[in-house]
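What follows is a single structure, and I will ask about it in a moment.
Of the protein chains in this complex, all but one are displayed in their positions.
Letters A, B and C mark the chains in the order given here, with residues in each chain numbered from 1 onward.
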Amino acid sequence: MKNSFGQNLTLTLFGESHGRLIGAVLDGLAPGIRVDEDFIAAQLELRRPFGRIGTQRRESDHFSIVSGVYNGYTTGTPLCITIPNEDADSRDYETIRHTPRPGHADYVAECKYHGFQDYRGGGHFSGRLTAPIVAAGAIAISALRAKGIMIGTHILRCGGVSDRAFDDLDVDIPRLNAAQFAVLDGTAADSMRHRIEQVAAEGDSVGGVLETAVAGLPVGVGEPWFDTVEGLLSHALFSIPAVKGVQFGAGFDMADECGSRFNDCFAAEDGHIITKTNHNGGVNGGISNGMPVLFRCMVKPTPSIRKPQQTLSFSAMETTTLQISGRHDPAIIHRARVVVDSVTALVLCDLLTGRYGTDYLRGGRR
Amino acid sequence: MKNSFGQNLTLTLFGESHGRLIGAVLDGLAPGIRVDEDFIAAQLELRRPFGRIGTQRRESDHFSIVSGVYNGYTTGTPLCITIPNEDADSRDYETIRHTPRPGHADYVAECKYHGFQDYRGGGHFSGRLTAPIVAAGAIAISALRAKGIMIGTHILRCGGVSDRAFDDLDVDIPRLNAAQFAVLDGTAADSMRHRIEQVAAEGDSVGGVLETAVAGLPVGVGEPWFDTVEGLLSHALFSIPAVKGVQFGAGFDMADECGSRFNDCFAAEDGHIITKTNHNGGVNGGISNGMPVLFRCMVKPTPSIRKPQQTLSFSAMETTTLQISGRHDPAIIHRARVVVDSVTALVLCDLLTGRYGTDYLRGGRR
Amino acid sequence: MKNSFGQNLTLTLFGESHGRLIGAVLDGLAPGIRVDEDFIAAQLELRRPFGRIGTQRRESDHFSIVSGVYNGYTTGTPLCITIPNEDADSRDYETIRHTPRPGHADYVAECKYHGFQDYRGGGHFSGRLTAPIVAAGAIAISALRAKGIMIGTHILRCGGVSDRAFDDLDVDIPRLNAAQFAVLDGTAADSMRHRIEQVAAEGDSVGGVLETAVAGLPVGVGEPWFDTVEGLLSHALFSIPAVKGVQFGAGFDMADECGSRFNDCFAAEDGHIITKTNHNGGVNGGISNGMPVLFRCMVKPTPSIRKPQQTLSFSAMETTTLQISGRHDPAIIHRARVVVDSVTALVLCDLLTGRYGTDYLRGGRR
Partner (left out) sequence: MKNSFGQNLTLTLFGESHGRLIGAVLDGLAPGIRVDEDFIAAQLELRRPFGRIGTQRRESDHFSIVSGVYNGYTTGTPLCITIPNEDADSRDYETIRHTPRPGHADYVAECKYHGFQDYRGGGHFSGRLTAPIVAAGAIAISALRAKGIMIGTHILRCGGVSDRAFDDLDVDIPRLNAAQFAVLDGTAADSMRHRIEQVAAEGDSVGGVLETAVAGLPVGVGEPWFDTVEGLLSHALFSIPAVKGVQFGAGFDMADECGSRFNDCFAAEDGHIITKTNHNGGVNGGISNGMPVLFRCMVKPTPSIRKPQQTLSFSAMETTTLQISGRHDPAIIHRARVVVDSVTALVLCDLLTGRYGTDYLRGGRR
């Protein structure tokens, strides 16, 4: 499958950072899903760099849906979205093929593709490829909303500053979805942004932790082995550049706890079966249990920094000092959260389509 | 794919805890891989409960390779391993269909399978299904060793006690592979085992963190998007019962660090390209970079505990107290580590077969 | 995927002709499908050699369902069926590794598996592997029947003798399904059997053409490109040993016709939309159109014949005469038809599960 993901709803990604255009094909969508181009644009806006905490490369992301939508609804056949590259400046990248940037894919690309890779701006590895994921994800998010399934992600921690935990998802998720800098506690948001600016001034970068909640997922989705909810989500989440850790529910934080505390006891609430705690993050035995699916992604600090770094010149096999010029983000965690939402929505649509068939996500008969 | 994993080397799992037998089919193995039944038995031994820290259900795990091996070597056609269930006592499980155990899959199984699931002993969800994974994994581990690729896992943390970090993999990995209770620091091992016994006496359970190192993986394995090394490994690792978190390299531990510290600088050592640190866990842009692949799995405390717990009776929709009898593990982390090694080996064989073709793992011509 | 087939309902085949046992894993079955072991046995009986027109190797095919069925119903988790090999006589096969039988896989197996293959009795290539396909297919056939979908296959042509065409499927299909030698016209059946016996006496073999009808498949199953009904069926049908041609509807027979005759005109009948002819075999644009799916498989004459044949000795690279001893079928077409039915049922269950979700094939709540 390589650059594709999903068995019933499949996303295929193509393009390079400085190529002509980037895009994605989404196949397996139900017919009759309303496609709201304004919402896609709004989601892309959340991914775009902004203010003093983003790169100066500014792409308008004027996407085109070139197939799979007719009269404003999905047709049920493959939907292709393309986004042109406009503001690419390839001069900056001539050196990186032979002087790989630490923390980047330059070196592995050279080894894997034997020098044939398009190395300009990271090529196919570029974080820019998350734009078509967000555009495609927007359609998935819309389809899930129509089914009462909501996804929200906040920056739980960034630059040493913590946000408050999720509280009332019915309030928290819509608020996060509307925010450019998605933090639940406004004071924490200010501290984080201040910290990012500070680090940017030093020519350095920061990462952090994103926390995601999915509300409304039906019980019984996922498989006991391998295609578990956790396995499928993590598979896709780890391909978001910079994600180096994924945990569900309490995860590593409760590694020292006993079973009697970790176990989530079942109870009834308004005639529904719930668990009193949710340390398992809404998943038991790989299968959704009806509670909110909760997970966290660790986002490493952006590897492109202005500070000089030691690296190796391939040609000479000699240590050299690399000073990355170009335009880079001191943090991408606030931009990454909409990518997490999008990837999550795509995985859930895939799972739901497999479980309930190809018409599950569509609206009524035309 | 459901209960299968791997695109080029595919593992399919079947069986239930109290059924006639459990097993796995491994398809896509190169012909000519030496199959050492003693090594398979030894690996299964590492998974078996032992001493006072394991369940009293004792299975001899007399596996049979019923296809795919001829004269001691893989044939290249599907290899099927079966393991009979011997010591199953199904009396204990009649109640759990209607009174689901907290932290277990009883409730989701009832919802997903509409009451048709074999609920005895957890059925297909049982940790017992990891036995065929270990048996199949043993063959993968052997094949990787012949290629100079070594995998080792230790209990980094258990019951509040920490092991020392990996140091010299050439020494540490073989030591761990031979140990029943895989800890690098003997004193830590004693403390952990003591803690497990203590918790067992209280009718409770503990979890912890496993850390794995893979040495010798070639550069250039994995894909930029979706089928990344991290994505494929985590997909499979999350299906090990009780794993609720996976992180690569420094992961969550360095969430507060700056890029200038997190980035791994390239350098030359004995004519090879290395990185001076390994915070990225041997993977850049989803692709192996030639450094050891390092990752950690959070293993939640075993959900089956003797202590009384609150749960819900489905039939009455009333809260009830559940006292789990039967034979259970106060900890499974020490048994889980050989499952982690096995799953890792299977994923790597899958990746390597895709990269280098179906003959890569075979020995010479017969 | 290799020795697996199906995306939503997956069959994985394992075993060798003279190994310990052969079997199949069927994953993705809905829970709650009634499993009738007598019906499975009856279907296996249809595959077994009989009378003077079959090999003298007689296997009782005492299958065991070792997982995935509980209290007579599918559980929804992987169903594994095993069948022991009893009457294997491996003495006959020592020579074939180096003196490949014409029309068999001996030579390609040696090249592909580098001498590690289990060559006894054809090993994994043996037609005996169709027994687990038939056993698994029996469950799929049952599940389809409960949905009103019927499959029937007859020997349209064998040894130069033709059967009559399908007429009334409601009558023809049940009759065929009950017949050991499935021919619609009794006189043709006698002539075919006579011809097979004649050819057997000459130490030779015959093939022919099977024709299959599927009644009751809903409109709208299949995909426009690649995963067409024709593509998925042919993919699976061509793996039945000896099948060398597959055609849908009129196929090659109307290669000289004009569009005005080939096109199937739409009409209404009892309020349903039908086509007046069915030259397209129930499939338009890769998707079922509600008419019976009709297709034919060409079955080549059994390659194992008693007559001496020219072949090559690998070791000496010299032409040699091969006289195949052992026990062989002068025709397999009458045994192959239940394999065609089984494969067809499995493919349709896969398609229907994908289209309508994983619960589509199950019976009511337990």
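What we mean here is this: contacts are C-beta pairs under 8 Å (C-beta built on N, C-alpha and C of every residue); 3 or more make two chains touch, one makes a residue touch a chain.
Nothing here was measured: the structure is a model prediction, and the numbers come from that model.
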Hidden partner chain, touching residue among C:H18, C:R47, C:H104 or C:H154: C:H104
Contact residue for the chain not shown (choose from C:R20, C:R48 or C:H235): C:H235
Across the whole complex, list the residues on chain C that are touched by the chain not included here. 1-5, 7, 13, 100, 102-105, 107-109, 111-112, 124-125, 129, 157, 159-160, 199, 202, 204-209, 219-220, 223-228, 230-232, 234-239, 241, 243-252, 254-260, 262-268, 271, 273, 275-276, 279-281, 284-290, 296, 298-305, 307, 309-312, 314, 317-319
Could I get the residues of chain A that touch the absent chain, sorted low to high? 1-4, 7, 10, 12-16, 19-23, 25, 27-28, 31-32, 64, 66-68, 70, 73-80, 82, 112-118, 123-124, 359, 362, 365-366
Against the chain that's been left off, what residues of chain B make contact? List them. 7-8, 77, 224, 354-358, 360
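As a working rule, only the chains that are shown with their structure count from here on.
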If you average the Cα atoms of chain A and of chain C to get two centres, how far apart are those centres in Å? 45
Averaging C-alpha coordinates per chain, one finds the centres of chain A and chain B separated by a number of Å equal to 27
In chain B, residues with contacts to at least two other chains: 1-4, 7, 13, 112, 124
